[in-house]
Structures are given as structure tokens and as C-alpha cells.
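With one protein chain held back, the other chains of the complex are shown just where they sit.
As written, the chain order gives the labels A and B, with residue 1 at the start of each chain.
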Amino acid sequence: MASLKRLPSPFTLPPTRRHEPLPLPPPEEVKKKLYDHPEAQRIRSGQLGEWFTTPLVGGEWTEWGKQARPDRIGMTFMAVNRVSANPEPTNAPARRLMHSRYIKTHHAIPPEMEEKIAPKYGTAREMDRRDQVWIEHAAELTEEALDRQMRPARQLRWEEMTPLAEDLERAFDQFATYLIQAMFLCSDASGPWNGLIHYGFAEIKSYLAYELFDYNLMCGLLRKRVMANGGGMGVQVDGLGAGIVEICNEASRGFVGEVEREFPSVVFAIDVLFNGLLLEMARLAAAGARSRFDRHLMTQVVQDCARHVAFGCRRLSFYLRHCPDREEAAVKLHLAADRLEPLQAEHHLLNPKVLEPLAVMLGGGAGAIAGGVRILREFWPQFAASYLARLDSIGLGRRDRCLLPAQPPF
Amino acid sequence: MANQKVEFPSTQWFQALAARMNEQRAKYQNFGFVTARAVFRVTATAAGNRNFGLVFDGFECLEVRELTDGEIAQFDPDWTMEGDYATWKEMVQNIKAHGEADPDHTLNRLCLLGHPFRVHGEDQTRVDVFYRQLFSFQAFIDESAAVETSFA
Partner (left out) sequence: MSMAIDKKQSVERLKALPQVQRWREGNYEPGAWFTSKPAEEGGIWGSWGHRFQPNRRGVSLVELNRADRHPIPTEGLGLLADREAGAEPDAPRYDYPLREKYQVWSYNVESLYEEAMSRQWSATRDIPWDKLAPLPEDQERALCQFVSFLHTVEFVPGDTLPFYMARVDPSFSEVRLFMSSQCADEARHMEVFGKRMYANGGGPGMEPGAEALLLFDPRKSVLPQEIAKTVSNVNPTWDFLAYSYFVQMIGEAVVLDFFRFGEFLGRNPCDKEMFRRIMQDEARHVSFGTMRIKYYLDNAPRREREEASEMLHFLASACEASGTGFGLLLQPSAIEPFALLAAGSLGNLDKGWDVVREFWATAVEEYINRCERAGLPRRGRCMLPEEAPF
């Protein structure tokens, strides 16, 4: 099986290269030179650097005397931002790579040096404008992402995992296999983008790291669940990433070259549309789960996906309100949606490897699958209705052109 | 308090749940903080439709008050969960009997198809708060297991 001819992996990434060893000076020569390092010399002279000598007010020290107090939740970003002189990132172009907005830049670093130390492309300077990155209430959502992250050691009670009848175990395992695949897809598609976001947007970078962890954490838990309760991994869902992979690869342009990339399309595809569908699927699975343990897992998926959807909606809403050309931006997003909706309807929403296990779970067994299908049919309008209501809220109304079927086609 | 019966639906009944939530900070910290303005709407009671506006913040329920239909918009809820009195009663009794909602009486299950409960609001991205913080809301309603409830 492993020797079959293979396709390139779904998401395009920059090629890697191995360092070519070059001749090096001997260690003793290097050590001797290191002894003359300017910092070593300064220490030997008994001096401390400018961080200590600069005036606390009016010099290079950023903000002496600021003191944040924990709020109702704890020491949140909100608590810090209440006292910080930089509670939100600005649109000033970043002049450094490794630089948080909370710390001011040193006046003595000349512009020529800045150009050298902070290349624009392939680095965290690629996205340094608010319309490219920021969301309303970023601090709150980031805190929520951390606070509601699954803590398996504290929250999961594996002893509540219950043996199920074979048909129900198989259905749950198939559904879990689908979710694992879906979560890996989201992780691969959106993860690398975090590296292009400037450190000024600390909350967003944290949020995205937590979203990435959500996906993988759930993959691990689902794998454990299916490999421990008498069943096992089910069947891969072909076509699940239909449209998503193409849109994301076009948007990233393989993360290569000095070109503009399209983060909004990725956010739309992964956070708004795909996570929106996963959210509805997980609600169904939570309702159909046969044990408290399985219900708990699915409820966690509901919470996670709802948060990811919230990020996506806030991101696109902010983008559409602040980008240089709203009309063009909306057209691009509509075109992406035009492509994604029919493909996701066909390969995801109507995929028998997704819907049939749900129907078995909701019906209460393979023999009662018709009852499960009835529930799915009744639920169906919510897929499009919730999605369209979110797009209305973003300011990207698609009621006249949405290609997710409003009624079940079956 | 624990032995006194509290009538459902009433402000006192939701306050009793709020009191239990507020005295169990550690339990609710385990789920994560809540930031929501919610309306629980009970339709077709003997006194007509009843609405209760609740404000959640951090790990507490800070406010419970009854609202007229006309006051709901001003309360500005993120989401409203609505169901008829008979279903509410069945859910509360089920929670009492099992110590928490059984699989057929979880909030998600009851709301799934838009009946017998329905979660709705003006802005879907605010309605989504219900899903984002579902563990906390379920635990909040499950507190009724410890409240001696009488039904009007």
C-alpha cells in the first residue's frame, strides 16, 4: 500500500533545504575572538547597558510606572490593555521582525539597518496592517480560547467511556475519523499563516496558536476514544477538502516569493464555512452520542468550532470595514464562496461517510437509521440558515446566491 | 433555602441557580469564563409568556430579572432560549430525577431542531455565544437538580 504512486501533499509549502557544511575556524580561535565580544568587554569594565542607564521617563524605557490589576477573570489581556499606552496595534508599518507593540522601538537604529534586519516577505512582517489581521474584541476572544481549551486531565473522565453496540461503535468511530481528518485539514491550512503575522498583533497570534492546538488536541482525543472502546479507525472521507485545498493554496501561493497573499480567503474557507459546517455536525453528534463521555467530547467540538467561527466572522467583518477597497474584497470573497459552497455541499454535507454514521447515531442504531435520517432532514435547513445569518452579520450577504441547499436534497 | 420550594418560572428560581453558580467558582472555572447576556423565555405559562434576562460575567451570574416582551430588545441579549412551559417543566423534572439532564434533555438536544426549544437572536454571531460557552450554560441549568422546585 505504501508503495503506490503518490500525489503531492495537499497544501503547498516552501521546499526545504539542508545546510551545506562549510570550512570553519578551529574552536580555540573562535573562543579567543569571543573573548573580545563587546558585551564581554563591557561586563569586564563593570558597566551595565543602556537598559539600566536610560531615564525611566523620557528615555528608551518604554512605560515605567504602569501597573495592571487582575480583573474578574484574572490577569487578562484586557487588564493589561487598560493601562498600556498601546492597547491596540496601529497601522504604522512594522520596523522590526521580533517586536511586540507593547515595547517602543529604539531611536538609534537607523532606517538602513531596519531595512536589513526586517525583510518584508517570508517573515512576520508580511501582515502588519490592522485590516489584514485585527478583529474587534481580540483580547476577549483570545482569553476565551485559552480558558475554554480542553483540559483532558481535569475534564475528561475516561472511566465514563461506555461499551456500545457494534453498529453504534462503528458509527461513532466513522464520525470521529471524519472529524480527525477535518481537524488535520484545518490545522494544515491555517497553521502556517501565523508566521506571517506581526508580533504587534499579540492577541491574534496567541489566538491562532490556541486554535491550532484545539484542532490537534481533539485529533488526539478522538484517536484515543476510537482505539480504546472496542472499535478502531474508520474510513477516510474522500473529497472532504474539496475546494478548500485549492482556495488555500491559491491564497498562500505556496508561501513562496515576494507576493501578496490572501489571508481573508483562508479565514473564510476554514473558519467561517468549514468550521461552521463542523459546528452543526458536532451539534448533531452531541445529540446522537450514546454515552456521557461521547457527548462531552462532541460538546467540546461544538464549543471549539463555535469559537473558530467567531474568529472568522470577526476577522472578515473587520477586514471588510477597514480594507482599502471593500468592493473588491467582497467580490473576491463571494467568488471563493461560489466555488466552495457547491463542492462542500457535495463532498462534505452529502458525503455518505459523514451523514450515514450520524443517522445511525441519531436513530439509535443501524436498524433505526430511518429515524436518524428524518432528524437530519429536519435539521438540514440550519446548515445554510446559520451560515447565511453569519454572513449577514459580517456584511457579506449571500442570500441571493448561496449554493448550499436550503432544503435537504434527499 | 435548600428546603424551601421555589416556583418555576420565577425570578427567584433563576436566582437560585445563579446563587449555586456563584458559590461554585472552582467548578465553573473548569469550564472557562462566561460573558453573555441571555434571555430564557418560557411560553404558554398560566400567566402568559415569561422572560428572564440573565447577565453572566467571569464565573458568575451577576443579574437576574424578569422582562416584559417589550423590554427584551432593550436588554440586548446575545441569545434567547425559548420553549413552552410544558417542555421546561419536563426538562427541570428530568434534571431533578437524574442529577443532570439525561441525553434527551440536554440544551443542545432540545434546541437541535428548533423545537421544542429554540435558540435565536438578532445577530447570529452573538447567538453563537450559546455554542461557544455551552458547557457553562448546561451546568447552570443542571443546578436546578439541587433546587426544590414547585410548578405553578
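Convention: a contact is a pair of C-beta atoms (placed from the backbone, for glycine too) under 8 Å apart; a residue touches a chain by one contact, two chains touch by 3 or more.
Keep in mind that this is a model prediction, so the values were computed, not measured.
Peer 1: I'd like the shown chains that the missing chain touches, ordered by label.
Peer 2: By the stated touch criterion, the chain not on view contacts A.
Peer 1: Among A:E159, A:E258 or A:D325, which one is in touch with the chain left out?
Peer 2: A:E159
Peer 1: Have a look at A:A92, A:A165 or A:V235 and name the one touching the chain we're not showing.
Peer 2: A:V235
We adopt the following convention: only the chains that are shown with their structure count from here on.
Peer 1: Centre to centre, by mean C-alpha position, how many angstrom separate chain A and chain B?
Peer 2: 31
Peer 1: In the complex, go through chain A and note every residue touching chain B.
Peer 2: Touching chain B: residues 72-73, 140, 143-144, 147-149, 151, 154-155, 279, 283-284, 286-287, 289-290, 292, 295, 299-300, 302-303, 305-307, 309-310, 313-314, 317, 375, 378-379, 382, 386, 389-390, 392-394 of chain A.
Peer 1: So in the complex, the part of chain B that touches chain A is made up of which residues?
Peer 2: It comes out as residues 30-33, 35, 57-60, 103, 106, 108-109, 112-114, 123-125, 127-129, 131-135, 138.
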